[in-house]
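Apart from one protein chain that is not included, each protein chain of the complex appears where it belongs.
Presenting chain A:
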Amino acid sequence: MSPAGPTPSTVTSLRVRSGRTVELLLTLFALVVVGLAYVNVELAVREEVPPDLWWHLGTLTALALGLHVVLRWRARYADPLLLPIATLLNGLGLVMIHRIDLGSSSSSVATRQLLWTGVAVAAAAATLVVVRDHRVLRRWTFLAMAVGFLLLLLPMLPVVGHEEFGARLWIRIGGLSFQPGELAKIALTVFFAGYLVSTRDALSLVGRRLLGMQFPRARDLGPILVAWGLSVLILVLQRDLGSSLLFFGLFVAMLYVATERTSWIVIGLTLFMAGAVMAWRIFAHVQARVTLWLDPFAAGQSDQVAKGLMGLGHGGIFGTGLGQGYPYLTYFANSDYIFASFGEELGMVGVFAMLMLYALLVERGLRTAIGAREGFGKLLAAGLSFTVALQVFVIVGGITRVLPLTGLTTPFLSAGGSSLLANWVIVALLLRISDHARRPVAERAPDPSVNLPGVPGVTSR
């Protein structure tokens, strides 16, 4: 599609920018913002410049720049916005967790979170190094399914499984607790992408038309029923509304992207509604959530939602300023409710900025999906981006009463290692796909080190 120029030289003069310099500058900018936020918090709370500023900020800088170097080395054309956004969100999360530590009489969640940031960024770098081409993942479609289901069901095991706040989501080995559902999210996205790429024709073309919609055959309904059953199982056994909603929403969205059939959405939503109404009728904890959603100040109910709202209201438009509010008065101030903590201290303005960061992250992910050159990459990128969007929507929507509150982590911000790990790996996979999508034709020569046997249509390129 090159424009017909007088000489071929016009074509060669179009150099594709790798974006690595932009990425470096934006990442440094993100680190400066995080550093200023950290100093701001310490000045407000302890009235001194943090003595460990350089050590802490240095660690974060080393991690971000390390990943940047890995990208220069292994994914030169990767999207330049993903790393700065993830760094900024992760860094601000660290600052807020530290701020809440200061408010709640000397705990050290922030130190642990910084440690986990190291682990997560290392995992992201490892992902980029090990997964040289995202298409290899397609080979592991059913392995991913097995791993995903296993991870999901791990908390149900007797010894390692662990229940907290009425939800059975954790495993605990030694002193370390982990939420395997976060990683299951990635495994299942890989599985959905692989599975749907192979079966999309059967799902989209075969079937009966009814009321102007293409309805699938009964046997093709199988997978969606399985996914539905799985999310209901999570809901029932683990009492986790959030994850259940997340998995099912993710599956329906990917099904829709794969088949381009609105009927799937209708079927999906119908099934979801049915499941939701059932859950509401059967489970007391679901009913409590709905009651609190409709009236957060209802007497005799938990005041969790109410406290979050009061925090947000206290912040108002411009917020109290970092370190000058009372975010620790809210339950789970550094995990589920960290968004309310930001809302209190940074105000509506700050919260808008953070939502914009998420929107931008998701937008870059979806753009990667559009740019990806084959179905698997498209589905995987779309699926991964959409989980981030959906997760933000479900948790922030729960805090702001757009929908009933369900406990979920806020990507990159919430305290918690599993969530951080999962989200950095998601970013790594998006970077990997975007590198493939943005790489200019001239450089798209097959990498001899990447051998993709058994993946149809890949080796032939």
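We take it that a contact is a pair of C-beta atoms (placed from the backbone, for glycine too) under 8 Å apart; a residue touches a chain by one contact, two chains touch by 3 or more; residues count from 1.
Basically, contacts and distances are computed from a predicted model.
Colleague: Name the chain not shown, per its UniProt record: "histidine kinase", "PqqD family protein", "Phosphate transport system permease protein" or "Penicillin-binding protein 2"?
Modeller: "Penicillin-binding protein 2"
Colleague: Considering the complete complex, identify which of A:A125, A:L309, A:I338 or A:L384 is in touch with the unshown chain.
Modeller: A:L309
Colleague: Among A:P84, A:G375 or A:G416, exactly one should touch the missing chain; which is it?
Modeller: A:G375
Colleague: Determine and list the chain A residues touching the chain excluded from the picture.
Modeller: 253, 256-258, 260, 297, 309-317, 325-326, 329, 343, 347-348, 351-352, 355, 358-359, 362-363, 366, 369-370, 375, 378-379, 382, 385-386, 389-390, 392-393, 396-397, 400-402
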